[in-house]
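With one protein chain removed, the remaining protein chains of the complex are shown where they sit.
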Amino acid sequence: MSTVTPTTMDDKPKATTLSLDTPTASASAPSTAEIVFETADLSVYYSLFRAVRDVNLDVRQGQITALIGPSGCGKSTVLRSFNRMNDLIPGARVEGTLRYRGVDLYDPKVDPVEVRRRIGMVFQKPNPFPKSIFDNVAYGPRIAGVKKKSELSDIVEASLQRAALWEEVKDRLSASATGMSGGQQQRLCIARAIASNPDVLLMDEPCSALDPIATARIEELMAELKHDYTIMIVTHNMQQAARVSDRTAFFTAELDPKTDQRTGLLVEYDATTTIFSNPADQRTENYITGRFG
Amino acid sequence: MALTTIGGGDTTARVEQLIQRRGSEQTSVSTIWTSLAAAGVALAFVAMFGTWYEAVRTANALYSGWIPPIALLLVIGAGLLLVGKQVGFVDRDLRVNSDVCTYGALIAGAIVLMLRQLFKGDLSAGVFVLIIPVAVLGLVLARSLRNPLADAKLALEQVALGAASIGATLIIVKRLVDSENSAGGWVWGLLAAVAVVLAALAASQYLGILSMFQVVLFSALAMSIIILLVLLVQVVGDGWPVLNERLGDFWSGTLRSQSDDSRLGISQGIIGSFWIAIFVVLLAFPIGIAAAVYLEEYAPRNRFTNMLDIVVRNLAGVPSVVYGLLGLFLFVKGTVVTHWITDRINAAWGSLFQGELIEKGQSTLFAGGVTLAILVLPIVIITAAEAVRAVPQSLREGAFGVGATKWEVIRSQVLPFAAPGILTGTLLALARAVGEAAPLILVGAITGRLAPRGSMFDGAEQFFSQFADRFTAMPIVIVGWVQDSGRDAGFAPAAGAAIVVLLVFVIMMNSVAVLLRNYFEKKRA
Partner (left out) sequence: MTDFSLSDVVARPLLTTDALAGPAKRLRRESVIRGLFFAAAMVSVLISVLIIFSLVREAWTFIVGVDWGVTWGETGWFPRRGLYDMPTLLVASLIVTVVAMLVAGPLGLGAAIYLSEYASPRTRSILKPVLEVLAGVPSVVLGFFALFFISPNLIEKIGRNAWQIIGYGITAISLAGVLFWAVRAWRDSSATGAMIAKRVVGLIVMLALVLVLFLWVNAIAQDCSPVAGDVAACPSESAFTVKRSGQLAAAAVGVGILTIPLVASVAEDALASVPRHLREASAGLGARKTTTTRQVVLPAAISGIVAAFIIGISRALGETMVVFMAGGAADAAQFTASPFEGSLTMTAGMASLATGTDSVVGEGLTFQSLYFVGLVLFVLTLFLNVVAGRFVARVRERY
């Protein structure tokens, strides 16, 4: 499949040039691909605290979009607002619009449950259910109404195959999921998300709790998965964003003079190659070249 | 001490060894004095109990026969072990806990012997008590053997300490032995306790390591536990003969007016308590768990939810009698609403069977069961809420992330995870409900004679009408018999036997709950 050249951590890119082996898909990511998400002046509040403001971006089908930036600038908050996960936090609300395939995601008629069945999520720390591997992956289809054992088995096998986990666990599907290594658990969580046949996959720092080898495997996986799913990923690791994503959004946090709070905001959003080789904003360039963050 | 005589060994290592040993012996010796002082306080109470045993039960099997030799073995064995350790004969490095057990054995043996002496009151038995000061002296001298003293002062101290404790015990023993009416012996027991405490204090000054504060604290803990043990021993001792003789009859008998009636038994109490437990399980558990789930999963964080939380907590603190008042008001005396419901039920009953099911103004098993379910409800809510709160948020997020609804998340992730905690809570609540008496008294449970019913399996009419009938329960049976013991002393052992049955059940439930909780906590960790 696509080749990925890992760049070492201390390989700080020089001022404007970066030698990358970009994933082939990015070259062919046309700006004519369909728009999956569209935001307009999106702000997310936790009660009175504005966590992030003025987010304007569009996510296109078949691409991997990365959200990067230093800690505390609202990247995860923005990501979670894409599948209404912020609803779980009391006091969380949204201003501005967020459209999913033309539909206002925060329309009062919209059921978050439906949203989440189409927009799946993989979390930072792998969180398999304390059930068997089979039951973990079958959970999504089951609540979607698939009852027949043969159908479920097919779905489970297919999901595990796509998550590159099948060969390792095919003999012990009834073993407890919590007995696996971290990397395996995260791939299981990916398989679990895939099993519901979502449209979009949101990944919130999926590799930050994993070792480099597991990380590399998941990055490989992402490159394969983007053919079928639109993927958005939040990552602290710039090099990872450079490796896997087609488009990158850079966030930062600034002191809002009106409210005296540190609020996140989107600084720049463009093709990954542009962000990393020729960023338009000085703040982006500072971050990329390691002057801060 | 000639260090060079140790086969050319390393001085540093030897010093380290010494320091280590001193460190560990300090801990162990401080524990002995801790235990001794605690024992001293307990001894006073124990001595008083001894006089009761002596006064009422002159032939108590507990204190003759095989007990003294065993106690003696305990004391001698423990004493030898301790002395040997001090001298160095015992090489194995006994850990501090083993020391506590050893010292505990020493003291337990000494106490039992002292009890026996109080009870028997003869000189030959009194000699056993000398073991205590001999053990103390042995310990002290053994210390000095290992660290030979250049200091005459210290040597004098040790001799004085040993002599004082022997002397004090001799005086006390002699007086105990001489006193014709050993009812006064309990005062001497008190003085013996004081003597032991004083010896401990002096020794603590001598050894310079004891924290009086720690002694006092440990005594408090030891007292609580000793009280529990004495409680169990006394109660079981009282009730055991009855159970022993006539277990089968006792189990199937009923309430009677004479204690020597061979048909006296607890079957009605068992049945009543059984049905009350069923009411609690059917009413309090589902409602309580559901309320807890609402409070923790659904309720928004606003003032109304806070108020709900406060309401539940306050309900848990309401005295049980007040619940009895509620039950009396609602079900026995009745209100407009309940009268209306009763009329409907009676009408339905009358069309199927004969007559009225529910007589107004009468206390019923139903009333008792529902009242106790209401009493136990706040406890179930609080423990279930705690269990639900302990479910990690990552589990919920994982399920939500795959598009599960709120109920699906609760059903498939939260409740299974919280199940052990909920189970523990419900077991505790059940044990509490079965042991409660005050609300039942208020609601009108029977304490005197209760005409026995036929078998409840004689058909639907028999089965359902028992809920509308007068009733009793295990704790009420006990209260009734204790009251009757005023006029007929034979009821007291019967009450004791009933208590044993109740205790077995309650303690078993509590222990199972605690064990379950510990087991699941370990499994999760």
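Just so it is clear, A and B label the chains in written order, and each chain counts residues from 1 on its own.
Operating definition for what follows: contacts are C-beta pairs under 8 Å (C-beta built on N, C-alpha and C of every residue); 3 or more make two chains touch, one makes a residue touch a chain.
Since the structure is predicted, the reported quantities are computational estimates derived from the model, not experimental observations.
K.L.:
Hey, which of B:244, B:258 or B:511 is the one touching the hidden chain?
P.N.:
B:511
K.L.:
Write down which of B:318, B:347 or B:419 is the residue touching the left-out chain.
P.N.:
Of the candidates B:318, B:347 or B:419, B:318 is in touch with the missing chain.
K.L.:
Kindly state which of the options B:326, B:365, B:423 or B:468 is in contact with the chain not pictured.
P.N.:
Going through B:326, B:365, B:423 or B:468 one by one, B:326 is the residue touching the chain not shown.
K.L.:
Tell me which residue among B:228, B:247, B:282 or B:419 touches the hidden chain in the full complex.
P.N.:
B:228
K.L.:
Going by the touch rule given at the top, which residues of chain B touch the chain that is not shown?
P.N.:
Contacting residues on chain B, toward the hidden partner: 48-49, 51-52, 96-97, 100, 153, 157, 175, 179-181, 183-184, 186-188, 190-191, 194, 197-198, 201-202, 205-206, 211, 213-214, 216-221, 223-225, 227-228, 230-231, 234-235, 238, 286-288, 290-291, 293-295, 297-299, 308, 310-315, 317-326, 328-330, 332-333, 361, 363, 374, 377-378, 381, 405-407, 428, 431-432, 434-438, 441-442, 444, 447-448, 475, 478-479, 482-483, 486, 492, 495-496, 499, 502-503, 506-507, 509-511, 514.
K.L.:
Please identify, in ascending order, the residues of chain A that touch the omitted chain?
P.N.:
34, 100-105, 107, 109-111, 113-115, 117-118, 144, 146, 151, 154-155, 158, 162, 196-199, 228
Here, only the chains that are shown with their structure count from here on.
K.L.:
Quick check: how many Å separate the C-alpha centres of chain A and chain B?
P.N.:
Computed from C-alpha means, the inter-chain centre distance equals 56 Å.
K.L.:
Once bound in the complex, which stretches of chain B touch chain A?
P.N.:
Touch list, chain B to chain A: 300-301, 394-405, 408, 412-413, 416-417.
K.L.:
Taking the complex as given, what residues does chain A use to touch chain B?
P.N.:
These residues of chain A touch chain B: 83, 85, 88, 90, 113-118, 120-123, 125, 127-130, 139-140, 143-144, 189, 192-193, 195-196.
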